[in-house]
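Just below is one structure, and these are the notes that go with it.
Removed from the display is one protein chain of the complex; every other protein chain stays in position.
Then we have chain A:
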Amino acid sequence: MALVEVKQITKKFGAYSAISNVSLTAQDGKFLILLGPSGCGKTTLLRMIAGLELPTYGDIVIGGKVATRLHPKDRNIAMVFQNYALYPHLTIYENVAFPLRVRGFSGDIDKKVKWATSLVGIEHLLERKPRQMSGGERQRTALARSLVRDPSVFLLDEPLSNLDAKLRHSAREELRQFQERIGVTSIYVTHDQVEAMGLGDRICVMQGGVVRQLGTPEEIYLNPADTFVASFIGSPPMNLISDEGRTIGFRPEMFLPESAFDPSEALYRTEFTVQRIEYLGGDRILYGMVGASLPSSKAIARLPATIGTLPEVGTTAKFAMRLSDIRYFDGEGKAVEQSRRHEARLVVNG
């Protein structure tokens, strides 16, 4: 177990900066998620922590030791690759035993392999070759191989992206329980915000090679640091409405018919013209236009099944949200402190 610190890392491929001045810390024994759209540099950052790429500027510190120029084998990290990178010519047993054998492990290799494979539930498949395994089994093999030698840091690059949706869900649960049990510092890369919210102790939202926000899933969901995070997290994403050089944001699930609120609450009231309704399991997603006090613009509302009466398509209904659920962003898209003044002004307008 170890603390991983990324200190002012920049990575350039030629003139192109894949990572620009990123600093972050993965806390000891915790699960850190690197979340961002495809191409934002998550894999590159992970590969630098693993020692597969040399950062152009900055340092990687693992367990208090500067590891920037250390060979991957000397970092005591384990990594699960996106394609699992199982050795096709070796059996599952030999795949899992591989890290022990090359490190000249002196103890009982057989016992270790049995332990690691039974931990992920593939102990009955040891004689198979990787190509005779399903996607889920390969993923477990990769996990078993990476934890067989008690690494101090665990790196995972989109390990669930090759699984089908149902398996992905159960694998996510298992992975989380598993990490809690072995309590090893883990850095997990994903572009799937649902996965990130479900797994992480902390999430680092990245975009274009920079860190946009670092925080718990709750913080990131409730108080996005900028409009990018606001629109990347949540499904559907936060409604963002530009108004006089600033942006107002509110979550679709907080934007409900006025009748759903207690009249004594501090509400911001507006009108919502419904254009389309989508049925999504229990919830209904309403697409339409807000108007009245706000500049007329597109918005989405997500109504839980508990709200019985839906406005009809084409009609304009009275909608509202709690003042405390409204977020404000400045002209550059950065979040600004919620101030009483703004709220007051909105209330007067409303």
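Keep in mind that, in the parts below, a residue touches a chain if its C-beta (ideal position, glycine included) is under 8 Å from a C-beta of that chain, and two chains touch if they have at least 3 such contacts; residues count from 1.
Here is the rule we use: contacts and distances are computed from a predicted model.
S.K.: Determine which name in "Rab family GTPase", "Carbohydrate ABC transporter permease", "Succinate dehydrogenase" or "Tetrathionate reductase subunit B" the UniProt entry assigns to the undisplayed chain of the complex.
M.R.: "Carbohydrate ABC transporter permease"
S.K.: One chain isn't shown here. Among A:52, A:222 or A:280, which residue touches it?
M.R.: Spelled out, the listed residue whose C-beta touches the missing chain is A:52.
S.K.: So one chain is hidden, and I want to know which residue out of A:99, A:136 or A:234 touches that hidden chain in the complete assembly.
M.R.: Residue touching the chain left out of view: A:99.
S.K.: Touching the missing chain, which residues of chain A?
M.R.: 50-52, 71-73, 75, 77-79, 81, 83-89, 98-99, 102-103, 130-131, 135, 138, 145, 149, 162
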